[in-house]
Each structure stands twice: as C-alpha cells, then as structure tokens.
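Can you read through this structure? Questions will come right after.
Showing just some of the chains, left in place.
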C-alpha cells in the first residue's frame, strides 16, 4: 500500500501529508510531481492544499490541466481511492471528478480556524472508519470554500449520498452560524457517484496528533490504508 | 533621454546626495559619475541601505553569544538550537510602501523578509507581523489597516508560510504613517547555511525569478524620506507581489542548495540588482561584471539606470560554480522560472555594468557597499520631556465605576482580541503550531526533536516616547517575558527601529537612547541581537510617529510538552502574581483611554527583578506545576486577569481575586508596572510554586482562585463583579467592529 | 493584431457577496441609488492570430476550457483590431 501525494507548483500542504503518512500512521508514500504522466505504483492519491498556480483565475482552474491529471482521472475512473483537501478539493471539482464548484467565502475573507464537521456518509474509503454522524474537530484554512452546485445536481447528490461532511456546531447541529464560508447546505465535503473520490475543504493532516489539539483527522488516513490492504 | 543626462547640482540634489557625499563619490571614482552611477550611489548610500545615521549607535548592541552562528551583516541572523539544526530569522519594515498602497505594500513586505530567510538556506516556517495604525474610527485608518492585514494574509497564505503571531496597536501618532514590521523565521541544517558572497573569478552570475520592470524605482530612497504633501504622486513606484512565483523560488532555491553547485546567493530587495551585485562582490572581496542586455525585462525601453534601480519583486542573484551552470538552469526550468547567466565574477573588485558591448557603470564594489558616509548626527533631548516627566498624575480623580473602566479597556483596539486579524492568516501550516495566536507567544514544535520555539514581537511606542531609554529596555523585557510565559528560555532577538527623521536632533536622541536601553536589556537577559532593520523618516508633514522599537524575540523549549498558555484551565486552581505593582500610571493604556492623556513616566524596569521573575516563572513551568502563565502588561492586572478568564479557545472561567497594596485602586488595577506574571497552579502545587519563587528571589503573592461565572476583583475600597459574558463581549468585539 | 476582450460573470443564480459588499460600500459613501451590483472578471488577450474567424474560434475554446467555469459562470467576448 503506497500513497501518492500530488505536488503542483504552489501546493503547500504536501509536506504535512507526508509527515502524517510517514511519522504518524507509518504508511509508505511518495510525492508525485505534476509534470509526471503516470501514477503507477500508487494505491491511493492525495491532492493536498495550497495555491496551485497561485489560484490565479479560479482555484484549481489551471492545475486541472497539469500533465498528471489525465493519469489521476484514469485512476479515479478505475475506482482508485482519491482524496482532495482544500485546494485539492477545488482541483477535483475543476477537473470534473467531483460535482459543483467552490466560490469565495461569503465573508470575503480568508478563514483559518477550527471547525466541527459531521459525517454524513460512511460509504467511502476515507470515511468507513467513522461512526454514523460522527463529529470531527478539524481546521479549515481557505478563502474560497463556499460550496455551490446547481439545485438539480444537489438534489441528485443528496439522493445518492454524495454529501460526505457538513459543518456543524460542537454539539452536532447543522446551523447557519456553524457555516464558516457560506457553503450550500453547510457542505464541507462531497464524493463522486462511485464514492471513491472524496473532496473536503478542511485539513485532516492538521488534526492527526494530540500535540496539535485533535486526532479526529486520523480515521480518514486509516480508512484509506485499510481499504487498499 | 539615454545615458547622456548631464550631472547638474539639481540632479544630484534630487537623488538625495549632499555635496560632501558627491565629493566622496568623485574620490572613489577618480572622476564624475555618469547618470547610471549616480543612481547606483544614491540608492546604496540612502539611509535605508547604508545605515548612515544609525550605524554608530547600533555598534553598542551585543551581538555575540555561545549559540550565535551569524550575527548582523548577512541577510539574517543564525542561531544554533542543537540537534544539528539552526534557526534563521530577521525582521523588516515596509512602512512607507504600506501607506501608499496598503495591500501591496504589506504583501511585498512579507515577500521581502521571506527571501532574506531562504536566501540563507533555511526553509521559512513562521511569520509574525507587528502593526501600528491610526485610529480605526477614521475611514483612512480603516482602509490602511484593512488593506495591510489583507495584504499580509494574501501573500503569506498563498506563499505558504504561516503567520503565527504578531501585534497591533492604534494611535493618532501613526495616522499619517502606519508601521508594518514583519518577522520571518526559518530552519536549516546547521552545516548548510549559505552566505551572500561571490567568489572564484570566472564563476557565472545568474539572475533568477521575475522579470524586471519599472516597479519601485527609488523605493530605497523613498524609505529614506518623510512624507510631504504630494508624495501620493510617487505612486508609479508601487510594486505588486506575486506569492506564487515566490513559492516557486523558495522550492527551487532550496532544491539547488541541497546540491553542490552554488557559491553564494542573495535576494534582490531594496535597490535590487545594484545592491545584490555590489554587496556580493564586496563581501567576497571580488568584482562582478554583468550585462544588462541579458536581464529579463517586462517592459520595453528601459534604460540601464532603470534596470539597475528597479525593485521588481521575487528575484534572486546567485553565483554558481563554473561548469555547473547546466545543473542550476535545469532546476529552475523544472520550476518554470526564468534563470539567465548575466555575468561573471572577476578579480578586479569592480562592479562593472555593461549594456551589450558598452560599459555603462564601473564602480569599485567595496567602497560602494561599505564606505558610504557615516554620520554622527546632532542629538538633543526633546523639550516635551520636561512636561511629561513632571506631569502630576496623583491629582487625577479615581473613577468611581472601576468595573466599567475595565470593560472599556478590554474593548479598546490595542487590548481587544486580535482574532479578527489572525483568523485571516493561515497559522497552522507545517503542523507545528502547538500554541496558536492568542496567547503571550506562539509556540512551534521542531519536527524530529523534542524541542520547541516560542516567538514574540513587542514594542511600546508610547513608553519610548515618554522615556526612550526605558522604552528600549521595556520592549526587550516584555518580549522576553512573553517567551518565558510560553515556557521557553529567551535565546536572541532581531528588531525593527521605527523613528522619525534622523536629521532632527530630538529624533536622533530618542534613537540613541532607545538603542542604549535595548542593549542594556539584551545584555542582562543574555539575548544577543542577530540583526534587524532601521526605518527612519516615519513622519508626515513634520509630525513624527512615536519612536517605536519593535523586538522580535526567539526562545527555546527543551521539551515541547512544557508549552504553556495564558488562559485559566480549571475551577479551583490558585492564582499567583510574580512581581509587584507600584504606583505607576505613566504611559498606560488606562491613562490614554480613560483620561485622554499620554504623559508621565513609563514604568521603571529593574533588570534584576525582571530576571528573577522570569527565572522563577520558567523554573515553575519546567517543573510542570504551572497551569497557565500570562504577563501583565497593557491595561495592567485587571486586564490580564480578564484575559486569563476569557481568552481561552474553549470554556471561559471566572475568578475571585483580592488585590492588596498601598497604591491607589486605579493604579492597582490598571497600572502597567513591569516584571509581573500571573500564574495559576492546582491547590496541591501552591507550596511548590512559592518555594520556586523564593529560590529565585521573585516576589510572589497569592491573589485568589479560579472559578465561577464572574471575575470578582476586590481591594481596599472597591469591589467589582463582572459577568464573564460581558468581559468576553467587550474583548471579542472591540476590534471586529472597527475592522469589518 | 487582434485583441479579445472577455467578460466572465457569475450566473444570476449564484450569490455574489462581493457585489453586495460593493453595493453597501457605495451606499455608505452616499451612492444610495445603486439597485444592484455584480462583480465579474475582465480579461484582455492580445492574439498573434490575425484572422478574425479563427481567432473567434480559439477564444471561444479558451473560454470554454479554462477561462470560465460553466458550473458557476457565463462569458461573452468581443474582438477588435489593435495596432501591432
């Protein structure tokens, strides 16, 4: 089981994922440079946070055309587990691997803070280790995390269980004040129809050690590793 | 208007060059300079680059210490932290550009200081921002503050260096001249520190990064002038930052430095190509010859003068080993960065600039970089001190409703929660932030070790205005105290010295006194100065800012598990105060906010007492008995206690406290006597804490207990009861109301 | 040479908080007569292509593939001749 961590120019969370994979969950991993054309040898792919290509024009818009993305799309279509966090989520949406788009936070400012998210779907490789409705305390760090999808799309996603996480209060209620960025229906994370591709705005790698205040992100890593084994 | 521009007295004067300086230039060249050369001298000998007014005073700062690997003189200081690792840090100001264009000025300030750090081979892992604005009730103040904060966020977040702390203070005295000081720290293997020096005749000189445009021409000279009416006209010089390209530069340069192909490297900051070329040559004792025709350009028709003086951002100059050019260029190609060989190292010590075949400037590098003018400027004690020192504060009425005073202080922008600022900054990247913003100091763990670093930026311009020597001392003491409260031993400092015009004797006196105070405090705490930055001419229409030295302090935790935070942890814990409260209201936030006065003498600092208090606090933390530690500074004890109650990220906890002492109630509650730390311990550890205090000779009194839904403050003749919700509201909304 | 001026705007159905903020900013400056405000992007491309028909096709494709995201945005553009 080997995890590939993608690196685009302007990506910055790849080192943190590498740290958690290598030093915390002790799983083999490797960086995949965006100019590569193959992801052979990897069993799971992570698209980390950052500002790929400066997030110029739109977040993820230019990165989705990186050479490696064709291989990522193929890997995903074949059912390989793929997770995008923050900028990685934005790239997956732009690439059409996930529905919807991420827009500028309603407050028009960047937000770096701890939030709670509620698990809405355990039927993905990344969330299988979570309990139904489990609350995770986890950081966000983004300026453009307002999830949007057209009403028809959203209805279909709801029906198929593609909504994976919602922002919630510390006691698990999905309310307007628990929503840090104005996402529709408090959506913090979604999956594709097959469930093997997941994107979320929060940073699970920042919630993987007690020293840093939370280990709630760990099950996402462990779930993926377990799936592939 | 090619190079032929005649060198007239007017042209010389418009470059800010005095007639003595011009004579010196003629002496160095043995002839008159041409236009390009005049421009080169003017930026290198500007106050900003040459430190011509400050140098004689900075000599008094202690710069040596057992762990110092590199003191002032390079792009940043380097300190050994054991385990084969070194930290590299520095602070820079970007005050003038931030006034002209707040967003871009602050953004490029962040970019500039980050380059100083990775230039030395260190990966930048943390930023701190120290900000001073005019009143935020005023639209202009709000515009500047909002823009600066957004600019720091915009650049820092995108480039991927977390902003883990900082400070913000508001006063009329900064309305026409905000301060934006940014600190950056990086980490590197101790054996792989790179210096900014050229060497080896024949080695290639390589230009890397963004293309050169006309941005920021005369930025360095601008930073060396006070704002006059009409300086808004200087706007074409505004530089725009590109954090994306900077991120590529960081990665490419660090990748390059891991190979064995480099000789030296320097960022192009103030005075761009000029400064990097002559400084690298001068430090290496060699010459450099470059051809401007090869410099990548963004704009057409640029003359050599413009290319040499441009301050376009995100550019680096490096000297590689001969024969290894291909490897260097290959790495930059991987990162899609422009990299071009623009010249060679020579033996003759000359900075020779060509355009195509023609020499357009030829100046001995060493005298240009090192033999600039040095001034021992006139100094005079300012007259206002006569009045402020004699101010009789004892006749001020003591407010009847002291609880309301506390609420008002908590909501004042200098004291209120800075969350509305720092939640806009990524402060967690790299998974090191053990203590996030909002406590006395940020604490980062050092991966691969058990250690941690504590970082704090501090300085009080009002104190320094009322007594520059004490202000300098107090800034260092407070920074050290903050780091100690986080559980770290203070290691070393960097600093930014923000003052008015050095051509005014009163300002120069303030400067000299503040530096003397800093030096004495640094010696007392064993924290040498590893570098810094001087920003003069912070005035608008003849009104100077408060003289404002800002200290960036770095402390080391041997064991990251000892990291401490300022807020109370549990009901029933016992609250102690290290240190003593005296009848000191001068220069306090209370005096300003409640009485509208900025006068008196700032609190006296006894360095021995400060050391004892810090030693006791640190020993207690390291013994594992401290549940919270918070330094009592702006707003005094009452504010510090309120912060202990409501500043925690989770539950709020009340307290009941009894304050004894002979001083008047407002001084007891809101006076800012130095060398005080509030700690809380479990009842079982109370005796041990007292014993630790006694061992270190630190005064230590028991004030009360944590618990309840209120903060209750009792003393002779007063009792205030404040519900936690009220305290929290005042404190949490004080700044957000103004910034949104 | 040809210049393409491209306008990318959020679809009507997508909330535009920036537009709202600009509108209230204008109101607080006393411009109370602004009934609606939307903020979009304006791109200017200078093209090597000199044939307007081919240029039009290229710009159309650039918009579709990169410059606008059809989930949230609409675009329109015009070409004009500029001095080389």
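For reference, chains read A, B and C in written order, and residue numbers begin at 1 within each chain.
We adopt the following convention: a contact is a pair of C-beta atoms (placed from the backbone, for glycine too) under 8 Å apart; a residue touches a chain by one contact, two chains touch by 3 or more.
Because the structure is predicted, anything quoted here is derived from the model rather than measured.
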Subunit counts for every protein chain kind in the full complex: A x1, B x1, C x2
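Everything below uses one rule, namely that only the chains that are shown with their structure count from here on.
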Touch-based graph of the chains, sorted into line, ring, star, complete or other: line
Chain A and chain B: spacing of chain centres that average the CA atoms, whole Å: 36
Chain centre separation in whole Å, for chain C relative to chain B (CA means): 41
Gap in Å, rounded to a whole number, between the CA centres of chain C and chain A: 30
Contacts with two or more other chains, residues of chain A listed in rising order: none
Sequence positions of chain C contacting 2 or more other chains: none
Complex contact set, residues of chain A against chain B: 9-10, 12-13, 15-16, 19-20, 23, 35, 50-51, 53-56, 109-114, 139, 141, 143, 203, 205-206, 208-209, 211-212
Chain A contact footprint on chain C (complex, rising order): 13-15, 17-18, 21, 41, 66-67, 69, 71-72
In the complex, chain A residues that touch chain C: 57-58, 61-62, 65, 93-94, 100-101, 103-108, 148-150, 182
